[in-house]
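Structure, as structure tokens:
Only one protein chain is missing from this complex, and each of the others stays in its spot.
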Amino acid sequence: MSIVRPYGDTTGDGMVQTSFTLPVPPGPKAEGAALQLAGKMGIHPAMVVHSHGIGTGFTFFVVYGSVTHLVDLDAVEVEERDYPLLSPTEVNGAIKTRLHRKLVVMGACIGTDAHTVGIDAILNLKGFAGEKGLEYYREMDVANLGAQVTVPELVGQARAARADAVLVSQVVTQKDAHLRNTRELAGAFREAMGESRPLLVVGGPRFDPAMARDLGVDKVFGRGTTPGEVASYLVSALLPEEVAA
Amino acid sequence: MSIVRPYGDTTGDGMVQTSFTLPVPPGPKAEGAALQLAGKMGIHPAMVVHSHGIGTGFTFFVVYGSVTHLVDLDAVEVEERDYPLLSPTEVNGAIKTRLHRKLVVMGACIGTDAHTVGIDAILNLKGFAGEKGLEYYREMDVANLGAQVTVPELVGQARAARADAVLVSQVVTQKDAHLRNTRELAGAFREAMGESRPLLVVGGPRFDPAMARDLGVDKVFGRGTTPGEVASYLVSALLPEEVAA
Amino acid sequence: MSARLTLDAGLVTRARELAALAAQPVIDLAGQHTTVSVERAVLRLAGLEGTDPVTGEGEIPWVNRVVDVVREQVGLEHGVALPVWHAIASGGAGSLQEVAEQVGAGTARFEVPTGGAEERAREAALAAVGAGLSRVDGARRRREELVATHGDPPRRPWIYLIVATGDIYEDIPQAQAAARAGADVIAVIRSTGQSLLDYVPEGATRTGYAGTYATQENFRLMRAALDEVSAELGRYVRLTNYASGLCMPEIAALAGLERLDMMLNDAMYGILFRDINPIRTFVDQRFSRMVHARAGIIINTGEDNYLTTADAVDEAHTVTVSQLLNERFAREAGLEDWQLGLGHAFEINPTVPGSFRLELAHAMLARSLFPDAPLKWMPPTKHMTGDVFGGYLLDGFFNLAGMLTDQSILLVGMMTEAVVTPWLSDRDLALRNVRYVLDAAGGLGEDFSPPPGGFIDTRAHTVLGEAVDLLERITADGLLPSIAQGTFGITKRPADRGKGLDGVVVKAPGHLDPATELMEAAL
Partner (left out) sequence: MSARLTLDAGLVTRARELAALAAQPVIDLAGQHTTVSVERAVLRLAGLEGTDPVTGEGEIPWVNRVVDVVREQVGLEHGVALPVWHAIASGGAGSLQEVAEQVGAGTARFEVPTGGAEERAREAALAAVGAGLSRVDGARRRREELVATHGDPPRRPWIYLIVATGDIYEDIPQAQAAARAGADVIAVIRSTGQSLLDYVPEGATRTGYAGTYATQENFRLMRAALDEVSAELGRYVRLTNYASGLCMPEIAALAGLERLDMMLNDAMYGILFRDINPIRTFVDQRFSRMVHARAGIIINTGEDNYLTTADAVDEAHTVTVSQLLNERFAREAGLEDWQLGLGHAFEINPTVPGSFRLELAHAMLARSLFPDAPLKWMPPTKHMTGDVFGGYLLDGFFNLAGMLTDQSILLVGMMTEAVVTPWLSDRDLALRNVRYVLDAAGGLGEDFSPPPGGFIDTRAHTVLGEAVDLLERITADGLLPSIAQGTFGITKRPADRGKGLDGVVVKAPGHLDPATELMEAAL
């Protein structure tokens, strides 16, 4: 069946939990406002099961109830992995036989973001979730520029190193910093190198993988990405089998 | 200003948290389904910040994001207290001077509901939240029939005692038991006593006080009700000042 | 063991002496009476199943019909066994089933046999009920085998979870999911109305409110589902239900037959929280406990409930008194210490300063007073609110206290306690909570040692002292009058009131209850 609803304790009951703060003092009026919002969210009937004032001008609510919405599974658009997962040996083999030189990969955190643990997880030998990072791949030439690299600096280094792929991490998302920075990245590479720009890959825990086109990059990876996925993607995007055949 | 939005950390940011379970196995498709639902709830952009499988066929999600809805405080309908809060002395005084006999109050839990703590909080001497219960009111004649009283039994007893008001508690709400039972109560009293039926008051933690008319009773009290509120309401509903004047 | 306090031995001895004194008059009373449900349980053990297709929309079990008609025709003072097996032994009916059908058809004529006829009826009844008890014994042996095969949970406390959709077919996958996620014991709560039904519903049911009907078929279906998942997990997952309410003896019998593993079964819960007549309750209690003893079932008593109506600090000693009484009643009925899942609960108002340490004190008192009982510890319910975040935290501290004080069975709290009967996800989150606590803090007992004379030790002794004082008063006043005065759960229940009183019958000399007779003989 392609239509489902949230499940509390019975199929089809539609039950959800939600919490939020409204900038109104606590009281019956605030509860009414919370119910109004819950109603607009499609929760019907809604129960305000808890509320308490925060300071004098705010009220926090917990609401339970049944949403009237249906979820149509057929309409779900998923960024399904459209490339095969390869082992490190297969990745190395593909690069060797199809490219005949090392694949040059450059990584960085751009903007003022100093969170390197994510990009390190993808690049460093140590890797992530039991998979070795890209530095482990014999046929890759990996440079990790670290954090707080400016976009112009990154473009310059990528050009100098003739990078095949540039991997950028963005973890801070407040005020959509990650989206802004990614767009700036894409624009700068387009402007500086046009068609000959390297493959642009961004990643970070709060990205929606479906946004690549919108952001002007080739691929977006989200939370929990493993190095093997990234390596496999690089092979499929840069060295498609047909080319080698 | 009468238009507000939920508040995360900045005025107008609209941020809310929600969690729910969908009857689909964990994976990208499930996350897509969760995002679809969040979108239908008006959360845009929505982030699935957590998901985990429950058994094989279900996935639990935590979603954060900004709702596009506006809350119009002017449109909030509140069951505002439309009677003055009286002290026990004032209540006793009003009954004495306006009724010239004791006010007869009968309380019970009906149906299969055995939760008496709520009705006891209203009726018993001990009371609730520092306020004494109705038994403390010298001018009231209170009978608490306890739990699991059938509606016919209650009608019979109320008629025999010539109750002025019947107070009924309903705590169990699964499958809307409280609403069904309340409607049955109202119907039975109407049928048995017509216009001369006692004042019907129901209460319980999951009732929406705005539902009285819909349920066919005179008044509905929700979570956190205090005995003083109930006593004050009884005076205003049964012994309005004008009548005495 | 750090979770034990060194209690004042004199006080402990005195407490048990007083409990025995207080219980004795009620035990005597139980011996002098029978009830409709005890009599129906006898027929159930003898194998009578099914409902009268005609009476009451086909919902009334044959056991009810037979007992009612026997009572009408000859009274119940001699029990149902003699008239019924006299009918069979004298050739009036070919089988128990046929007796029932005659009742249905209105052709049954019962009489109380005497002399040789009485002896024959008696033999036949004992044989028939003995066969049922053998099935109970078989179920017990089967449990022992399965535990040997699959193994017990790897650690204490056992994790106990509630399922309560009202629909056995929604309950089953939820129970299996809970077991896979770490539950050691599954309890199927009953529909709100069932405890006051004076019959046990039949068949697989899907229409309970806030709980699922306890029926023999539901027992069977759920036990089979848990056997399946036990094999899958390599850990025997236990099943619990409620031997409580007006049909307590029958449900106990069905639990024994269908291999339930634990049963909620309390000496006073029905009186206090269901307004069931005290004498009816004590009579039904004794029978049901004998069945549980025989079936190797662990009982769970209900002291936790007192703290939902009374204050958990002020009335802590009433829990201790009730545990001592439950222990006495249980031992008298043949239950062994390993079967005494005495109840208590984490119900102190969390805003009381030092509430967590008070909880530890109360939990350690119970642990130290009943060192060999598989204590069952209940989570916060009364002070849970719609603040599900705060509730999740409180449940975590409950889990911690349970682990630190070495409780045996931990009923896992739900963050939505004040909101809804548990959702699938609530149960899953609750199990994650308890898993974190047990994994992260397991072994913390090594570092936990409340000093003699310290806050915890002092508080535990205060409660024990208050319990002894209360027991003195109860032995003086009598247990039934004490219950009438609101001693437990601040709920007053006079002995001559309450539901089900009309089902109580004073036994005549020569009354036969073959089940009790066989069970007592085997003790």
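Should a chain be cited, it is by its letter among A, B and C, assigned in written order, with residues numbered from 1 in that chain.
Heads up, the rule we're going with is that a contact is a pair of C-beta atoms (placed from the backbone, for glycine too) under 8 Å apart; a residue touches a chain by one contact, two chains touch by 3 or more.
Predicted model only: the values in this text are computed from it and were never measured.
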| item | value |
| --- | --- |
| Touch partners, limited to displayed chains, of the chain removed from view | A, B, C |
| Touch with the omitted chain, as defined above, among C:74, C:204 or C:393 | C:393 |
| Residue among C:79, C:256, C:350 or C:386 touching the omitted chain | C:350 |
| Hidden partner chain, touching residue among A:3, A:75 or A:114 | A:114 |
| Missing-chain contacts mapped onto chain B | 7-11, 15, 17, 19, 47-50, 52, 62, 64 |
| In chain C, positions touching the absent partner | 350-357, 360, 387-390, 392-394, 396-397, 400, 415, 429, 432-433, 436-437, 439-444, 446-451, 454-456 |
| Interface with the unshown chain - residue positions in chain A | 19-21, 54-55, 58, 60, 111-114, 116-117, 120, 146-148, 172-175, 177, 205 |
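The rule we apply is simple: only the chains that are shown with their structure count from here on.
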| item | value |
| --- | --- |
| Highest C-beta pair count, chain pair | A-B |
| Chain A and chain C: spacing of chain centres that average the CA atoms, whole Å | 53 |
| Chain A and chain B: spacing of chain centres that average the CA atoms, whole Å | 44 |
| Interface hub residues of chain C, defined as touching at least two other chains | 418, 420-421, 423-425 |
| Per-residue overlap in chain B, given as positions that touch at least 2 other chains | 19-21, 58 |
